[in-house]
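Left out: one protein chain. Kept in place: all the others.
Should a chain be cited, it is by its letter among A and B, assigned in written order, with residues numbered from 1 in that chain.
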Amino acid sequence: MKKQLVTLALGAALGLSASAAFADTLADVQAKGYLQCGVSPSTPGFAAPDANNNWAGLDVDFCRAMAAAIFDDPQAVRFTPLTSKERFTALSSGEIDVLSRTTTWTMSRDTNLGIDFAGVTFYDGQGFMVRKDLGVSSATELSGAAICIEAGTTTELNAADYFSSTGMEYNAVVFEDQDEVVKAYDDGRCDVFTTDSSALAAERLSLANPDENMILPEIISKEPLGPSVRQGDDLWFNITRWVYFALLESEELGITQANVDDMLGSDNPGVRRVLGVEGDFGTAIGLSNDWAYKVIKHVGNYNDIYERHVGANTPVGIERAGSVNDLWTRGGLMYAPPIR
Amino acid sequence: MAKSQEQLQQTRSATSLIYDPKFRSIAFQILLLVGLVVFGWWIVNNTITNLQAQNKTTGFDFLGITSGFNIGFTLIEYDRSSTYFDVFVVGILNTLLVAVIGIILATLLGFTIGIARLSNNWIIARLATVYIEVIRNIPLLLQLFFWYFAVLKTMPAVKDSIEFVTGSVYLNNRGLYVPDPNPNDAFVWVQVAIVAVIIGGFFLHRWARIRQEQTGQRFPFVPVFIASVIVIPAIIWLLSGARIDLDYPILGRFNFAGGIQIPPEFVALLFGLVIYTAAFIAETVRAGILAVNTGQTEAAQSLGLKNSDRLNLVIIPQAMRVIVPPLTSQYLNLTKNSSLAVAIGYPDIVNVFMGTALNQSGKAVEVIFMTMMVYLTLSLFTSVIMNIYNARVALTER
């Protein structure tokens, strides 16, 4: 009896550890029935638990879009909140299938870490937030300031570069996670809080008195944020990348979550190809032909996602029209190769 | 008869090798060795495969590469163009700084509270007991959070700094600002004098002890030593024209410029470590004093020793034998616990090296190995010192 129970306990412990071979991520994901997605623990607008403790945000919705394409179910995804320190190990060890965590695409990460970036879901740049009563109006006046930074990010390096190139001095106050950084800034430990400007806008709202703080106009870096996958699994990389492109392509063609069912009857060959009415594109990436239809039906196109989480009508409130994040047809940088 | 015994032995060793304890022990050890080697090889092999799959190189070359980030509090010159090795050194020094100061303060506080707990005075003994029972049953990390996040909040902003000595010492939510002493060249003589007096004091102490053992006369070593440590360097100071110029902190646009800034992370970590460890040291001290036989106290009393002599000459020297081994492990604990600095942003080795440097360089294996080696070295070093001390104070059996 005792021995049996021990065996049972061992089995239970092993049950917690799942094995996933690298070669065929899609097969593994399909076998276990859900997608494991690494997200930021708390970045409002990108990934954060909402009032009902459900994950919500732009990064989260990208994973839901992938789950929709694979399973026809946006809920077939589990989220692993990761600190910036853990994220790459989590991806390369196979703990997660896709990393969608406000991660900046840089050359060293693309080449040294054994990961591939599938695209840019948000063009960001690093900015500064200060208290209004300091009377600062430009980042060039920040010499001698104490700056709160999150450890292990490109932000930390950019700040060092910016201050040394402008010949200014600063005092770095570095914390492990974003929450602590914001808390320390709010408690007055630092004069300046620096991170990606989208996150600045979101975090400002979590301060005790948002109106007493302002974001400085300078953007000191390029931060193209996007999802990444392990190197060496081309099929999985293609799925990730084309789910991303489908979000943009459908927006360009005017397919939205609201009208996607009507669009099935469209005469536009482009629309018909995206929605799988025409052509054989889904099977080429190991999915069904209506993969993009499922994505748009369940999650929406890029604009739907953007406006839902970071757009002007959300608490984060980043206006899209005219920004780099707009479609190329409207002067932005969002551009997808055609699906054909 | 002799022959049959021999035969018996032969048959036994031939038939039942498995029951031979010597053989069994060797076989078991070989088995363990093989098991460990296989296990080790498996791990190394996995690591190499995994690193190759991730396209990562291994080796310690990265130590020479520019780190590219800044550290808020360093004891040596450091900026963004310094190397990862500099980060390593900065981390070790910061860890040692907080550990050494913490050990000194925790010892003082711990001995005070430990003795207070044994006090005849009811209130003092109760206060000490409450302190010990409250502090040691609450996680250190929680106490650090409290000191850093809850207490820091009550500190004033820079503009409303608390000023202690007009124009020189300020306290605000950025830390404590004190004047930075800049000694001139002649000050070197004062430093030489201090070192000389301390070395002299060492020999004086030996001489006094030998004289006491031979003649029974006691030499008032402590007051003489303290007086000479103060008086002799002071005379040299006056004669040599040495001067210390103080660099006062001055309020700039954001922060104070000049002076020495003691960051709140350091203060919070120090407070937390000292208060927590002192509770454990107090218990060690109490146990040590209680371990001294009451007969010793009575003997000292019947010799007519006064209270302070009884403690200094009879009780404490014997109690120290019991106190020192656990005391050392408390010192080691304090040093290891200083790694919790990572939670409140003090740049110790775990925070800057195993945290930031690991993340920016991606050299997980090397960085974690080096960090663990630092702690292992500290621990072994302390053990060696401990063993030497133990050998010296051990009871000489006659």
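In this section, a residue touches a chain if its C-beta (ideal position, glycine included) is under 8 Å from a C-beta of that chain, and two chains touch if they have at least 3 such contacts.
Operating definition for what follows: contacts and distances are computed from a predicted model.
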{"item": "Listed names \"Sulfate adenylyltransferase subunit 2\", \"Universal stress protein\", \"Amino acid ABC transporter permease\" or \"Chloride channel protein\", with the criterion being the UniProt name of the chain not displayed", "value": "\"Amino acid ABC transporter permease\""}
{"item": "Options A:A159, A:V182 or A:V229, residue touching the unrepresented chain", "value": "A:V182"}
{"item": "Subunit B residues that touch the omitted chain in the full complex", "value": "25, 28-29, 32-33, 36, 43, 46-47, 49-51, 53, 119-124, 127, 133-134, 136-143, 145-146, 149-150, 153, 336-337, 339-340, 342-343, 350, 354, 358, 364-365, 368, 371-372, 375-376, 378-380"}
{"item": "Touching residues (missing chain, whole complex) on subunit A", "value": "2, 5-6, 8-9, 12-13, 15-22, 41, 49, 53, 78-83, 85-86, 89-90, 92-95, 176, 179, 182-183, 186, 205-208"}
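As a convention for this text, only the chains that are shown with their structure count from here on.
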{"item": "Distance between chain centroids, defined by C-alpha means - subunit A, subunit B (Å)", "value": "43"}
{"item": "Touch list for subunit A against partner subunit B, complex", "value": "22, 84-85, 88-89, 92-93, 111-114, 134, 141-146, 151-152, 156-157, 159-161, 163-164, 170-176, 180, 183-184, 187-189, 191, 231-232"}
{"item": "Touch list for subunit B against partner subunit A, complex", "value": "50, 53-56, 68-72, 79-81, 149, 152-153, 157, 173-174, 252-255, 257, 261, 263-265, 342-343, 345, 347, 351, 355-356, 358-360, 362, 364"}
